[in-house]
Structures are given as structure tokens and as C-alpha cells.
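Read the structure below first, then the notes.
Just one protein chain is left out here, and the rest sit where they should.
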Amino acid sequence: MNLLSDPVGVSHYLIVGAILFTTGIVCMVVKRNALGVLMGIELVLNGANVNFVAFGSPVLRGEQASILGLDGQLMALFVILLAAAEAAVALAITLNFYNNHATVDVDRADDLKG
Amino acid sequence: MSQVIDDDPRIIEFDVRTDEMLVNMGPQHPSTHGVLRLVLRTDGEIVSEIEPHIGYLHRCAEKIGENISARQFIPYTDRMDYLAGMNMNLGWSLAVEKLMRLQVTEKARHLRVLISEMGRIASHLVGMGAYGLDLGTFSPFLYAFREREKILDLFEEACGARLTYSYITVGGLTADLPPGWLERCEAFLEQFEPIIREYHALLTTNAIFVKRTAGIGVLSPDMAINYGCSGPVLRGSGVDQDMRRDGEPIYTAMYDGYAFEVAVMKDGHYPRDHAYPAVPADAVLGDCWHRFFVRMLEVVQSMDLVRQAIDQYSACKGPLGEPVKVAEKIPAGDVYLETECPKGQMGFYLIGNGSAIPWRVRARSSSFSNLSVLAELCHGCLIADVPAIVGSLDIVMGEIDR
Amino acid sequence: MSSSVAQLLPVLAAAEGGLNWHGFFFLLFALLACCLAVAVVLADNVVRMAFYLVLSLGATAGLFFLAGAEFVGAMQLMIYVGGTLVLLIFGVMLTAQEPFVSIKTPVRDKVLAGLVGGALLAVLIQAALSGPAWSGSAAEGGGGVALAAGQPSATPLGMALVGIRVDGDVASGEKSPEDGQVRSGYLLPFEIVSVHLLVVLVGAAYLARSKRRKSSGGQGADLSTGGMR
Partner (left out) sequence: MAEYLIQTVGLPGWLTWSLLAVLSAVLILNLMAGGALVFIWAERKVSARIQDRLGPTRTGGSFGWLQSLADGIKLLAKEDLMPEGADGMLFRVAPYVSFCASFAAFIGLPFAFDMVGLRLNVGVFYVVAVLGLEVFGVILAGYASASKWSLFGAMREAAQVVSYEVPLGMCIVVPVMLAGTMDLVTIAEKQAGWFTNWYLFHDPFTFVVFWVYVTCAVASVNRAPFDLAEAESELVAGFHTEYSGLRWSFFFMAEYSSMFLVSGLAAVLFLGGWNGPVPIATLLGLSDGTGESTGAIVRLLGLANLLGKATLGVLIMMWIRWTLPRLRIDQVMTTCLKYCTPIAAVMFAGAMTWLWVFPGGVLNLDDGSRRPGEIREGWLEGPGGRSTAVSDAPVDDAPALAEIAEVSK
């Protein structure tokens, strides 16, 4: 696939989305810092967004062949909004956690462990 | 914003568990008026504790005074409060004269009043302009300096120096005024009078200025007295004391025949000797705004005194009188005298042992006492209030460290 | 400059001659987004992580612009600026007991996560390339490309919210019947999301509410030495 001469298609976007998604998952798994986990979630949501936009894009597929149409963009908007809401709650939880444990290391959140 | 609860400033309502931070403000900091160093214990923007560190401008002035004659010490007093050198000269000269039981001529007396009140205007102009600078407005600073320059020009004509005058000296003054000086001085006052309204517009009544100063750093009269505050800081808290009226006879005698009202709030209002803006509703007696406002009132008061002094001085015939010799012996005995300097009560203490050189010289600096309330005033204030409070105390490091 | 500068985008998209600018910019933004996302994983310092994240999200916004979703792209910039900005500040606030502190991850965990992630990625990419319809290009797809820039992207979105579709109901294969234009649209979900946001804000404020606590008095630092011992 020669990207510089071939037209860009949906699958190109899907690959980018997949990479963002995977890095997000890895980030969530690997990071011990609660904020790092949050950033992983943002990356995952972002990867999903790329897919939504790609499927709904008239540029990539043509008006006719576009699978989602405007729905794709609308979904992306909703995802962005909900990501903001999610971040707010998660940050509040992190803050509370920090207030109680004086750290943001998620491995220390084992109060409920039997 | 968090607020201080009860009396213990260390209990602060936290939104987040935060750690305290120690911040060094100064000695190289734009708003510490020279080389003051403040160590702030802050929680975010809120200052919970503050401690001034001084001594960066210590020059052993007092010890030097014990090795030179009383008149030779005059230039060193210039360098104490270097913004009001004339008043420093006067304080030391009067103290020595008190020990020597010296009486200056009537003409010299009036000239001293004239010059020292001009010095007070110059000093308050700097205080006012620099205060604006502390609050983030640059222009009033230069407007103040523009007028101060004119006063310095007049001083330069009179004594040849612009900052370290050594003009008032033991036994009188080093020289009489040059011809035409009084007219130029009057012309200056004439054109300066309307400019004060500009200062009021730019600072005193400016909404943001009032917001930044009213109710900030409230110094109660009791606290002010307990800490030995003096000058505009004391009067800003509503304590009616002015050395020019309440001081020792040798000093108050200088102001015999002068009419002036001490700029202090009594019965809920300031002396109604001229038109000035009303006190804003949210200003509390003893806050930064009142300290600043007292200075502004004193500028007008000093202008009035200068006018009176010009009249009295021109009415005086006869010679100005000669100052004492440089190596004049001073009698044995000790003497302490406080004068009303622009920053507050500046006291000089000296012990003579019969030789020309004082055996002991000490200075009591008003800025030093005024600075000592800083820790009390800054409990629980914001970082931005620290320059506002320090500026309203109008300290000069040269006087504190000596 | 002429008025046709405005039509830069479609021309970039439909390449003439040798160089495909659309492809070039896609490659640029895609590489940026992916590399910076990987950098987020690899970085240990929270502030640096946030910085990489912002750049990655910005590059993704660039991808959205390229895909003709300008409104979404701008939205992404705007909201993530606010969102990650707050993240960044929290990163500074919550980890600044000593400067540049980092919570390290054991290498073992990293390797394991890398293996799992690699497997996941392989599956996903396989899936992405498997749909033959998806690899079709714009040029083949029809005149869509030429439309991209001249056509307002925000207005159709807003109208879709209230149920008026300019693009037809592509998903169901219908081509917008004459009568059934106005459907429910996304107005209700939109309202639900806005109420949800409000609830979330109130909830977050409650979770992070203020507590009274006596200050520990610092780490015993002494003001008289200015903390410099």
C-alpha cells in the first residue's frame, strides 16, 4: 500500500483507531498512576471515535457508500461529551483517593481486599 | 476560597489534600522594596505564615556614628531613609541640638519646616507610586516620580544634592535658599495641587484599587500600638498621634505658629481641611486603603504647611545662623528624640562623653516596627495580598537595616 | 490570495499528479497520533504523559479534519483542551510532593502488557483490513471528495440533531423518503447527555467536596531558615 499515492480509505483510519485503542488498553493495564489509567481511557475512547468518524466520513467513502453518514459524527460528538463527563467523575474519585491515601498509586487501593 | 477559621491560621478549610510550600519572596523580588526577604508558608495561593528576614542592607551606620563627630554623621542619616533624607537630617540634628541645648534661629526653624515638609511630600509620592506598582499599575508610579523630580530639582538648587542632601545640619542648615527659590516652590505647589486629583482618580477611587486594598491587612489600633507602629501606619488605624503635635518640646516648638490637623479618622471622618474623595463603603479602618489614604491626605497637609512656612520664612529678617563646627564637642549625657518622619517616628539616641565623637549612637527606625506587624497582617491572606500589605506599610530597607 | 484557496482541502484530497497531499497529511497525522499514543504508554512522568496525550489527541483532531468532520475535530480540540488541561493540572498537583515524581511500572508488567496489546492489535488490524468495502477509496466511491470543503459540516449535524437529515438515512439503506423527513433525531439523547453532564458535575463536586482538616504544619520546615538547610 503506497500511502503517498493511494487514496486514503476507511481501513487506514481503522488501523489508526486500532493502534490508539490498543495503546489505550495497554496504558490502562500498565500504569499504576490513577491519572495514567485515566489517560488510557481517553485514548481508548479516542480510538473508537476515529472509527466512528471514518465510517461516517463522506470524504473517505463518498456520500453514497458512507456507512454511518452523519450518525458517525454524532456518535463521535456524544463520545467526546461522555468522555468529558467520565473524566470529571474519575478525577473526583482520584482526588478522594488521594485525600485518603496521599498517593495516586492504584495498587494501593486495596482496602476492600479480603 | 478557603477562609481562616477561628484564630488559628493553621486550620484552613481544604478542598484538596495539599502540601504546604515554602516560598522565598526576595531579597531579589520586584515588590519587596529593596532587599527585604520574606519567607512565606503557603497552601496554594493562601499564605498561612510569613516571616520577614532583614539585614541585607546593613551598613553599620550606628557603629560608624560612634567613630565620627556628630556633624560628620549627618550624611549617614541621609542613607537611612534615603527617600526622605531631609527628615533624617532633621531628626539627628535636633537630637544633637537637644544634647547641646542649642537653639537655631527663627529663620532656620521655618526653613527646616519648609524643607522637611517638602521631603515628606517627596517620600509620600514614592510610597504612593510604588504602591500602585505593587498592585500592578505602572503609570501612577511615573506620575508620582514626575512630580518628585520637581521637588528634587528644588532640593538640588538649595543644597546641590538630589538624594543624599545633608542640608539640615546640627545648628541650622548648610546654606540659605538661592534667590527665586520660594517663587519656584510656590509655582510647583500651584501646579501640583490639581495633580492630586489625578492620583485619586487613578488609585484612591479606582474600583480595582479599592477592591485590592479595602478590608485587606486590617491592623487594629491595639495591635498597632502594641507593635510600636507609627506614622501613617498608626494613623491609618485611627490612633491620633503625630509627633509634630505630641512630641517633645524641642520638636513641637518647630511647628509653633503652624496650623495643621493630624490626618486621622476621628468620629468617622477625616479632617475636613480640603476636598478629598469619600471613604469607600467596604474599607475598614486600619486596612491598606486607609494607610494609603492617610499618606495622600498628608501630602495635602504638607503642602499647606509648606505654604505657611514660605510665608513665615519670607517674613523673617536677619541671618540664617551658622551650623556648628564639624569637630564641635558635645557635652556628656544622653539624649533620645523622636521626630515625625514620613514613614513614622524616627528616634535617635546618643550618649556624649564630652568629646566631639558620640560615645554611643542608636537609631530607632519606624519602618522596623511597622514591618514587624507584617506577620500578623498576612495570616490567611492570598499571595497577591502580600505585596499589597507590604506596600501599604511603606517600608524602606535602608532605615530598617541601617 | 484568491477565493479558491478555500477549496484547498478537496484538491488535496483528490490528488492530481504525483503527490497525494491528502495521503501525506493523513500519514503525518496518523503517525503523530500513534507515536504519541505509544509515548503516553512509555512515559513515566505524569505531566509528560499528559503532554503527549494532548498532542496525540490534537493529531487525531487533524485526522477528523481530513475526514471532513470539521465540527467534530474542532470539538475534540476544544473539549480535550479543557479536559486534558485539568488532567495535566491534577498531574502536577497530586504528584508534586517532590518535583517530577513518577510511579514506576515493573518491566515484567510492561512486557506482558506489550504482548497482550500486540495480540489485540494484530486482531484489530486484521479485522480492519478484512472488510473489502472499507479499503475502497474516495475516488472510487464517487463525488464525495469534491463536496468536502464547500459543504458546511456543522449545519447538517445540528439539523440531524433535530431529526432533519440531509444525507438520507444511509444506515437503513433508504434514501430519505419524501414524507418521512422529520424523525426524532438525536434531540432526546442530546438532552439526556446534557442532564447527565450536569449530574456528573454535581456528583464530582460532591465527591471532591471540601473537608476540614488540621494542617500538618508542613514537613517541619522552619521559616527562619527559609527552608534552606
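A, B and C label the chains in the order they appear, each numbered from 1.
Throughout what follows, a contact is a pair of C-beta atoms (placed from the backbone, for glycine too) under 8 Å apart; a residue touches a chain by one contact, two chains touch by 3 or more.
Remember, predicted model here, so these are calculated numbers, not experimental data.
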Contacting the left-out chain in the complete assembly, out of C:L28, C:L120, C:M159 or C:V193: C:M159
Absent-chain contact - pick from B:F209, B:Y227, B:F260 or B:Y276: B:F209
Identified contact with the non-displayed chain, of B:Y143, B:Y227, B:Y276 or B:F368: B:Y143
Options B:P30, B:G55, B:P178 or B:P331, residue touching the unrepresented chain: B:P30
Absent-chain interface as seen on subunit C, which is shown: 1-6, 8-9, 11-12, 15-19, 21, 45, 47-48, 51, 54, 58, 70-71, 73-75, 77-78, 81-82, 85-86, 88-89, 92, 96, 99-100, 142-143, 146-147, 149-155, 159, 164-168, 170, 175-178, 181
Hidden partner interface residues of subunit B, rising order: 1, 21, 23, 29-31, 44-45, 132-139, 142-143, 146, 202-203, 206, 208-209, 211-212, 382-387
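Throughout what follows, only the chains that are shown with their structure count from here on.
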Centre-of-Cα separation between subunit C and subunit A, whole angstrom: 7
Centroid spacing, where centroids are CA-atom means, of subunit A and subunit B in whole angstrom: 63
Subunit B-subunit C separation of Cα centroids, rounded to whole Å: 60
Residues of subunit A whose C-beta touches two or more other chains: 95, 98-99
For subunit C, residues that touch 2 or more chains besides their own: 208, 211
Sites on subunit C touched by subunit A in the complex: 13, 15, 18-20, 22-24, 26-27, 30, 33-34, 37-38, 40-41, 46, 49-50, 53, 56-57, 60, 63-64, 66-69, 71-72, 75-76, 79-80, 82-84, 86-87, 90-91, 94-95, 102-105, 109-110, 113-114, 116-118, 120-121, 124-125, 127-129, 131, 133-145, 147-148, 153, 156-157, 160-161, 165-171, 186, 189-190, 193, 196-197, 200-201, 203-208, 211
Residue ranges of subunit A touching subunit C (in the complex, touch as defined): 3-27, 29-33, 35-36, 38-40, 42-43, 46, 49-50, 53-54, 56-74, 76-78, 80-89, 91-96, 98-99, 103-105
